[in-house]
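Note that this is a trimmed complex: some chains were dropped, and none of the rest were shifted.
We just call them A and B in the order they show up, numbering each chain from 1.
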Amino acid sequence: MAVRVGVLGATGAVGQRLIQLLDPHPDFEIAALTASESSAGKSYREAAKWRVDSPIPEDVADITVTATDPDEVPNDVDLLFSSLPSSVGARVEPPFCEEGYVVSSNSSNSRMADDVPLVIPEVNADHLDLLEVQRDERGWDGALVKNPNCSTITFVPTLAALTQFGLEKVHVATLQAVSGAGYDGVTSMEIIDNAIPHIGSEEDKLETESRKLLGAFDGAEVDHHEMAVAASCNRIATLDGHLENVWVEAEEELTPDAAAEAMREYPSLDLRSSPDPLIHVFDEPDRPQPRLDRTLGDGMAVSAGGFRESTFGLQYNCLSHNTIRGAAGASVLNGELLVENGYL
Amino acid sequence: MAVRVGVLGATGAVGQRLIQLLDPHPDFEIAALTASESSAGKSYREAAKWRVDSPIPEDVADITVTATDPDEVPNDVDLLFSSLPSSVGARVEPPFCEEGYVVSSNSSNSRMADDVPLVIPEVNADHLDLLEVQRDERGWDGALVKNPNCSTITFVPTLAALTQFGLEKVHVATLQAVSGAGYDGVTSMEIIDNAIPHIGSEEDKLETESRKLLGAFDGAEVDHHEMAVAASCNRIATLDGHLENVWVEAEEELTPDAAAEAMREYPSLDLRSSPDPLIHVFDEPDRPQPRLDRTLGDGMAVSAGGFRESTFGLQYNCLSHNTIRGAAGASVLNGELLVENGYL
């Protein structure tokens, strides 16, 4: 029987991707859509300017959008997917959790809070039990789980495959797609025949979220990984797919072949949205490429290639689809994990 | 009185840029143009498919193109600018030098040879005297001087401003324009909505040429700089302008402010094509950007910005116009230095 779910912030770019993924999902049934006050009372068809690359699902189109308020969402909805601006998320997610809703959130607020699990299921599913601590401390019947930023999700699975070598230093340069900034985030005048070597506060997310994700959870708290990460972020004229150049220095010998092998063998999970393989490893030196490889595993796979010995340690490149694996799909996958682990 | 000059490989992309720069140059007069056998005997207008963003100079258009052979170039031409495929350059440049021509070359062959000066005038003009060694060893009346690869030229001037801090480790990720691959080098199907994380043998050029350029010349040989450089190269959908993300670790304290200041104060030269300032420093965190900043200093300036303290040392971004400062303009500037220093 399908779990009744809702989407907070359903009209935005990631909200639309969430609906695209949830509508055909056999385990979930969309039962509530929220947006800003100005959209409340309208049909979803009217409220959303639908821009995703498949037609708007007809049954969802007729749902009446409500305000993003616990009083407006039916009680028989158990699981909420949240993709709100972080300032809004910070304000409205806690009341939902207090009212008993379980929230799988893509919003950046609270990701680094000590009692909020930041989860990529294939990497650190065990962190989910931090929810016990969260419920204890906050007195919530509901729960709040976060997925990381899209640029973080791209390289962390590849690093997870390499932790066995003793990660010490990581440099990462990103070439990020315009969709990561939202539908109206980057104007055409800014990006045609151009690149922008700055994305506000993005470097910090890569540097800190990655260490929490790869940290050890002892049942009480997450001990962040001791590796040091330095990031530099660029926006380029691609629609979807974040490409990243990574350098890794490890305690133990880490050859290109050993790295590729470790990523090839890195396990997937038995969750519906978890692709197999999780990491698609290329032998060709010029792959992965955003347009060619972003839809691998229905947009949920990470890909890696270009492994070579660098002046300092190992160098390789990786890629993922930033609005599927990096945002909407990440939240859906966390939702599947929440169901699997009995948190609903 | 203008020096009579010739262009070897005049019909190619960089060859056309050379003509665009040399035609209005008050110190040079174009007197010879060479290309492949199939173009020999044609007017330059016929032989070149002119694609530069200014009309073909009328007087140059009527010059008859010859084969790239010392016997075909008039003896009263003293200085040759060469922009040939490296395999061709390796074959034909030495005979020209043997015949007494001075060659300022952009071709990649011989750049790392011990007795060939690799020069960016504002960085290591003193290396030019390696030509004495070259003439001694090779018995040439002429001379061969090289400028580095376009991606190398972009970051080396910024590093030159920082050598006083004791450079130890440098990581550099490049976002390179399609023109760097030549007019037909990158197809539209490859690059629209895409990026390619691989440019054959480019990383090696950045890593080795930079150390030669910043090395010390003692009158007999160049002692390459001891810093270690790791590069990762990407092709993106920009027309001109290579953007680079740089991380620097130095022996001494190197703050963002000190780095910006050192670059601002880094001197230009009193050569016609040397811009003042050499390095344009931006305070805005999102600059330099390829389309906005590549034409600073008529395409001969380097720009830098985004200075910040990174997890490891300093991080900043830099940019230059790859076919002007990075290729044709670099060769012309070396030609000016050769004249200034009496090598003709």
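Rule of thumb we're sticking to: a residue touches a chain if its C-beta (ideal position, glycine included) is under 8 Å from a C-beta of that chain, and two chains touch if they have at least 3 such contacts.
Bear in mind the structure is a predicted one, so any value in this text is a computation, not a measurement.
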* To what total copy number does the complex in this file extend, with 2 chains depicted? -> 4
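What we mean here is this: only the chains that are shown with their structure count from here on.
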* **Rotational angle, Cα trace of chain A fitted to chain B, multiple of 5°** => 180
* To do: Between chain A and chain B, tell me the centre distance in angstrom, where each centre is the average of that chain's C-alpha atoms.
  => 42
* Flag every residue of chain A that touches chain B in the complex, lowest number first. => 169, 171, 173, 175, 192-198, 207, 228-230, 232, 234, 236-239, 243, 245, 247, 285-292, 305-306, 310-312, 315, 317
